Each structure stands twice: as structure tokens, then as C-alpha cells.
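First up is the structure itself, then whatever we jot down about it.
For this depiction, one protein chain was excluded, whereas all remaining protein chains were kept in their positions.
Then we have chain A:
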Amino acid sequence: MSSRTLYDKLWAQHLVTSRDDGSALIYIDRHLLHEVTSPQAFEGLRLAGRKPWRRDANLATPDHNVPTTLKERSAGNAGILDSVSRIQVETLDANCESFDIEEFRINDERQGIVHVVGPEQGATLPGMTVVCGDSHTATHGAFAALSHGIGTSEVEHVLATQCLIAQKMKNMQVRVEGKLGLGVTAKDIVLAVIGRIGTAGGTGYAIEFAGSAIRELSMEGRMTICNMAIEAGARVGLVAVDDNTIEYLRGRPYAPSVEQWPAAVEAWRNLVSDEGAHFDKVVELDAAEIEPQVTWGTSPEMVVNVSATVPDPAGASDETVERGMKRALEYMGLEAGQKITDIQLDKVFIGSCTNSRIEDLREAAKVARGRKVADNIQLAMVVPGSGLVKRLAEAEGLDKIFIEAGFEWREPGCSMCLAMNADKLGAGERCASTSNRNFEGRQGYGGRTHLVSPAMAAAAAIEGHFVDVRDYDYAPAATMSA
């Protein structure tokens, strides 16, 4: 057989039927659900008198609307003060109950952001197709699973048929070779990639991240990178299977049993692109040249090195881009030429499905240890990605480090990544955020978001403005998982 990419293999392994016109039916192994994009799908099933095709393929958890403050949270759903939000979470509970779908409810310790929960449970496995009514489903591609976001009509389609109508994507490889500098992280890699190819650069492609710098990353780091493939326009981000992937999964609750394990590992070892496989597009980056990244505008592609200045729209490639840059500067309240490290902040958010895993919290805690949040920072919050991440972080004493430094230590959920719950920016407030989108109003009406890595966010909280974390006296974690 001719050489195939990882994506080609995953596609072929799930192809049920294909039509002459290029559209195909692909089989879905894992379907994750949350409260925001599922109610209309369940309602559709109910109206049509349909049932889920395969109940054990589904796993649900509420994450977007849940409060992150302990007082509210300990009251369970009743602690969701906004009644519209509460109804949405209650609707998920009721739907999961009536359709017999496994759900980690609001105060189940396994609850969390759906893209943290899936891998953590081993519910995301190599060789699977994973979908969710959420664009950051790309995250799960870190496990060589063909994973992408879908809309609510497709959620209903997957529930009813266990399949998705899809079209094969093109193949892109992003190769990152070499060694990352100390204090430079997976987040900086992916922001640099988006800065290079733009937010539409990956449209129509499945991106495989490869190269020695990717191989060196822990699974957490790979998830951070695949998570933001969608910010480059690609629905799918992938990383090939290696020992890191396999070791991460061993013993997780949903992972193959001890008896099945050897056969599973043997199958997973094949989930790599063949030597000489054809990619429609290849992008190469030198890891050693990547600096800590900071976004300055209202699109993730509006990103620069921390040592740089805010760019001048006059240098834009065309008029549409120039107008977009001007509007972004105005919205962000910034001037061209301003130094990134001179930007003063009001709030800091460490969390989201991009950066709320244990490694992210460890990195941030290293910076925060023994220091104090600056006076001009009104709120610095750390929101773990799941109840299990929270418990592990507390066992390591990270919560104490954050609290002593003046950060708030919260309960798991999406929180200020999109501000559907009570955690939000006020108009004009400026935030260093480890999330994935800096769109207008994303973190609150009129709020201004700068996307950075966890270490950069923590350092910004301590100094009150952006700083180059490489100049900081701290000990970044080794990039390999222990």
C-alpha cells in the first residue's frame, strides 16, 4: 500500500460508505456532550421519536455555565444564580437521564471542561473518531484520534446514527524542529503557528503537528497545541502516537482493560504518518527561534513576540487587513509602536481547555511561588480544568502557592474563557488570559483579552504588566512528562 498520512489512516478506518460526489459517512466512536450545544439536539430526537444509536459512545458533563466560586458551587445546580444558565444545566441532566447517557454532574469530582475530562478519563483513545458540539474538540487529536467540533444538527445526527456526513480534508504538516528555549511552551508554539499561517490558514485541512519539538512535549502540551488548531482554521489537529501517548493512557478508567491492552497498543503503534506520505502543505518552524507570544488584537493571528511592539496597520498586506488592524487597536485601546511589556493589566485568567491541566498549573505556580500579585491587578484567578486536576494540584500544594500570592483558587469549569457564568471582564478591562480566543467581547462585553501561556500570565499577574518570563528567576518544568 502507498504511504499514507495519519489522517488518511484514521479516515479510512472509519469510512462506512462514500458517495460519488465526495461526501462520506464516517463512524463516530466517542461523542462528548455539554449543556450549551446539546439541548436542541435532544429535543430534535424527541420530536422525531428517535433514540441514541449507541449509548456507551456518549459521555456528558456541564462546563460552560457552572459557577467557579466555592459557595455557589457547593449548592450544586441550585447555586447557578442565573436562572437561564441553571435551566440549561438542568436540561442536560434531564436529557442524560431520559436517554440513559453517562454524565458527570456539576459536583461529581470527574466533572470539568469536556476537553480536559475526555483524555483524563481515557475516554479519548488513539484511533478513535471523537466529536463534540464544540470547536475545541480538536484538542483530542493529541492522542492521534480524529477529532473535531460539530454543530448542534450534527450532534443530533451522531446521537441518532452514530455517524457523521463528512468530506475528506486536505493534509497539512506543521513541523517544529529543534529545542524550545527555557520558559517557552506549547502555547507559544501554537500561537507562533497561528501568527505564521493566519486564522484561515488551516481551513479545509487536518493539521498534523510533527517534528522533534512536538515529540518532546508532554501530552498536556500536545493537547494545548491541537486545541488551538481551530484558531488556525483547521477543524482537526493531530499528533502521532508514541510512548508518551501510551503511557499517559495506561490505567485510566475508560482505557482498554489489562487483557485488551497489548492488542490496543499494537494497533496504536501504527497511528503515525508513513515515511514519504504526501502532505498538501508543509509549514516549518524552528523551535529555538520561538519567543514567548502575546496577542495584541482581536483575532488569535494578531500575535507578536513579547519583546516586540504593537504593530502598525500601515504595514498591512492589504486594505481589508489594515482596516481590521485599526479596528482591533481601537477596541483594545492600544497604540501602534507601544512596547508589549508596557501594557498594564487589570485581570489575569489561568484556565480554559487550552491551559488548565496539571502541567499548566505547575508552570504558573513556579512563577507565583513566594511572590505577590501586583496592586493594579484587581483579580487574578486560577481555574483548574476538572475536579481531578484540582485535587491533584491541591495534593501538590499548588493551591496554597496561588492563594498566598494573591490568586483566587476556583472550582473547575470554562469560567472566564467565554464568560457564560459569572466570571467576566467589565467594559475596557484588560486581561492576560491563557485561553484561546481574544475576540471582541469574548471574556465579557467590551473586555480586552491578551492570549499568553500560563507562565506568562502568572508573571504578568506578579508584575502588573507583561514581562518576558525568560528573564524571570524561576525553574520551568522539564517539557517531558515525568
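The criterion applied here is as follows: a contact is a pair of C-beta atoms (placed from the backbone, for glycine too) under 8 Å apart; a residue touches a chain by one contact, two chains touch by 3 or more; residues count from 1.
As a working rule, contacts and distances are computed from a predicted model.
*Asks:* Name the absent chain as its UniProt record does, using one of the following: "Cytochrome", "Nitrite/sulfite reductase", "3-isopropylmalate dehydratase small subunit" or "Ferrous iron transport protein A".
*Replies:* Not shown, but named in UniProt as "3-isopropylmalate dehydratase small subunit".
*Asks:* Pick from A:H31, A:K347 or A:R437: which residue touches the chain that isn't shown?
*Replies:* With A:H31, A:K347 or A:R437 as choices, the missing chain is touched by A:R437.
*Asks:* Decide which residue listed in A:H157, A:R371 or A:H450 touches the omitted chain of the complex.
*Replies:* Within the whole complex, the residue contacting the unshown chain is A:H157.
*Asks:* In the full complex, which of A:M128, A:V272 or A:V306 touches the chain missing from this view?
*Replies:* If we include the chain that is not displayed, A:M128 is the one touching it.
*Asks:* Using the definition of touch stated at the top, determine which of A:L329, A:A405 or A:M420 touches the missing chain.
*Replies:* A:M420
*Asks:* For the chain that got dropped from the picture, name the residues of chain A it touches.
*Replies:* 16-17, 19, 21-23, 25, 27, 29, 36-37, 39-40, 43, 48, 50, 53-56, 64-65, 82, 84-85, 87-88, 91, 125, 127-128, 133-135, 148-154, 156-157, 160-163, 165, 167, 199-200, 203-204, 230, 233, 235, 254-257, 260, 263-264, 267, 299, 320-321, 323-324, 327, 418-420, 427, 437, 439-442, 445-446
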